[in-house]
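Excerpt of the complex: some chains, original placement.
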Amino acid sequence: MISSDTQIEDNLSQQNGLAIINSKAPFSSDYGKDALDVALIFGSFEQKVSLFFQGDGVYQLIADQDATLVSIKDYLKTFSAFEFYDIEDIYVCQQSLVNRQLDEAFHINDVQVLASVEFGKALNSHQHVLRF
Amino acid sequence: MKTLAVVVTTPPYSPLTVTALSYVETALVAGINVIGVFFYQDGAMHANENISIASDEYQAIAHWQRLQQQYQLPLHICITAAEKRGIACDSIDNEQINQAFTVSGLGELVELTTKATRLVQF
Amino acid sequence: MSTLHLVRKSAFTTNDFAQCLSVLDQQDSIVLMDDGCYNLKHPLMDSLIKRANSTISINVISNHAQARAIETLAVVKQIKMNDVVELTFTHQKVITWQ
């Protein structure tokens, strides 16, 4: 049975739209690119979308990478278009960075580094979640 | 009314598609309004008409087809994912695409997501 | 804002389950399915169960565990696919860890 309370909560939370969790490293599969395509289409339809980077997904954000050295088209460069698509909420899991001995040096601006609990809370404020 | 949209990213020859099918069929039987299934990444391979799975193995595609017919369940395949995986989507009378599937763009995923009360990925 | 977590991967092979646990909230529920059933025997499960005052509901799809000859634990609820469908709507959203 569905209570009307749940319905209200749903409608409220819908404001926060879709969360996409990126969990894969950038240069060994299509996952990062496939997630990016979803994010950009949501942006172009003016639907709210937030990006979360966790686990090896954090490598997608790291500065000074160069996909052309391994003959791959550098889709990471398209991340700089996030502003244009009004994709403003970009979260990275601090613990994932620490585990990988990575500095908080990213190739795009306005990345929010969050501890696990806050990362979980930010994720929780979204209506739908896809993970790539 | 509660509505459900499902995203399938596993290929038809993976045993994991059995779980996705079982979930969607159970939802349909329970009377849930499943507004559509969007096949993305390797999931797009479900629409390849030429896939030949040994007859004694689970026929995932036939089961999806059955759900589509029985419940008018919309099955969308992502055109970009499909073309990358060797399903030619450009011709009008396309013999390579299983007729149970509709060739769609990612815009369809946006529509399903915004309309659905719940979005579940398999 | 409770979340239903569908766990489909073995924690002995990948870190998906660990990532799931790191964002888990007190009102959330977990469903172990497919290779996620193997996690019943993983140290991460022990620590999850031992979490003080945990209100997190832990479930396993019974035929998925049985197919794999994995014994379930008393604290883990055995469910079927229709329960997963029901949980989908008694929680506010679903995250699939695969």
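Each chain gets a letter, A, B and C, in the order it is written, and its residues are counted from 1.
Definition applied: contacts are C-beta pairs under 8 Å (C-beta built on N, C-alpha and C of every residue); 3 or more make two chains touch, one makes a residue touch a chain.
These figures come from a predicted structure and were not determined experimentally.
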Seminar exercise, completed: So the whole complex, written with the displayed labels, is A x2, B x2, C x2
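By definition in this document, only the chains that are shown with their structure count from here on.
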For this session: Provide the C-alpha centroid distance between chain B and chain C, rounded to the nearest whole angstrom.
Result: 25
For this session: Give me the residues of chain C that touch two or more other chains.
Result: 89, 93-94, 96, 98
Exercise. What are the residue numbers in chain A that touch two or more other chains?
Worked result: 2, 10, 128-129, 131
For this session: Sort out for me which residues of chain B touch chain A in the complex.
Result: 2, 7, 40-41, 80-81, 84, 105-107, 109-110, 113-114, 116-119, 121
Seminar exercise, completed: Counting only contacts in the complex, chain A reaches chain B at residues 2, 10, 18, 30-31, 34, 37-38, 41-42, 45, 47, 128-132
Problem set entry | chain C-facing residues of chain A, complex | 2, 6, 9-10, 13, 21, 23, 54-55, 93, 95, 116, 119-121, 123-129, 131
